[in-house]
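Take a look at the structure set out below.
For this depiction, one protein chain was excluded, whereas all remaining protein chains were kept in their positions.
Now for subunit A:
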């Protein structure tokens, strides 16, 4: 669990940002006018100056940052856990108590961010001092570590003991109050750098990551790197931008439109499964549900993309297209998607299949693409790759979006679905003392057979009905 010398390199430096911010907070706490109220604290017969109470610290945080008491206590606790504030009584536990418990600010010498290597030798000296000062005062885990260190740096043990004795002797020259304070400061430092088992190690930053080049400059920036940046900037400068007012307006519209569909904002019927412990909501909205809810059908009118993303919506759209004799458009689009996201090995076969079915003259499901796109596509088919049908796919997608989709929304088919669609009944809230509803398991998707046609049957299980 050795903290060791702080890792150098960009990533480690970045992670120290929160430490410097904590220091700023702690410094402003010590401001004589705006800071926390300082007082002298009497501990038995010793008087320690410049102490603050836990309660005052929390109050100050509440005032300064306009936050709740819970948050202030949490932030204060983090400051203590990182060793910036230490308790004068019970210095073995780094916890912030919101009462008259006295605390003091850690001296910058011991600040975590100083990157002072908390080396084994120093720790050994500290433990030796503790042991010498009062026999049997080492805690179990400290005794263990002391013994381990003894084995590991046995060759330097004389130095350790000598240093410990010297430091103790020098300490005796000081006033009792100062001695107490220095002891607390040191103890806090070691609590942070060598946390006892069970308490969180706040210095832990993540895996020992070797950056690309183990130097502060992350990567060898060759001339090509800068040229690429310059190229990227030039392209960006030439790009057409949209006014902020237009873009931001779009967020408003999107939020308002989707507000009722957002379970976290508007709840959901029959009830949020995580709150009511009933999976009825998922059953009612399953990808194969025969009777989609009103909200679901409404969503298909938000955008063409939403309609296609819902398997039930897409199936109904396909029915509509069949009536209009343009079902091959959707089939073609689906086949193109399969090509784009399919396995690399299947690309030639899929391209060929699509050509035979949709593009060849006299094909069974010939799609009507404009001549220029068709020419380009046929040209590209000579060397098939997964993106060769992109132009044609986009053309057909836009055709459906601008033409068939608006007609679908105005059609009797869609209006009928909207009228038929119901709103599920809300599940009655359970009232104590009834026991918690058992959480029903569901079959894992990994168990289901590979999907072909979506199953049309299947009512919801759990029994909650649609109004």
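The definition used in the following text is that a residue touches a chain if its C-beta (ideal position, glycine included) is under 8 Å from a C-beta of that chain, and two chains touch if they have at least 3 such contacts; residues count from 1.
We take it that contacts and distances are computed from a predicted model.
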Would you kindly match the missing chain to its UniProt protein name, picking from "Coatomer subunit epsilon", "AP complex subunit sigma", "Protein transport protein SEC23" or "Guanine nucleotide-binding protein subunit beta-5"?
"Guanine nucleotide-binding protein subunit beta-5"
Of A:258, A:314 or A:376, the residue in touch with the unshown chain:
A:258
If the hidden chain were put back, which of A:113, A:285 or A:373 would touch it?
A:285
Residue touching the undisplayed chain, where the options are A:109, A:325 or A:341:
A:341
Taking the full complex into account, what residues of subunit A touch the chain not shown?
10-11, 14-15, 17-18, 21-22, 25, 61, 64-65, 67-68, 70-71, 74-75, 78, 200, 204, 206-207, 209-212, 218-230, 232-234, 236-237, 239, 241-252, 254-259, 261-265, 268, 272-275, 279, 281-282, 285, 303-305, 308, 337-338, 340-345, 387, 390, 394, 397, 439-442, 444-447, 451
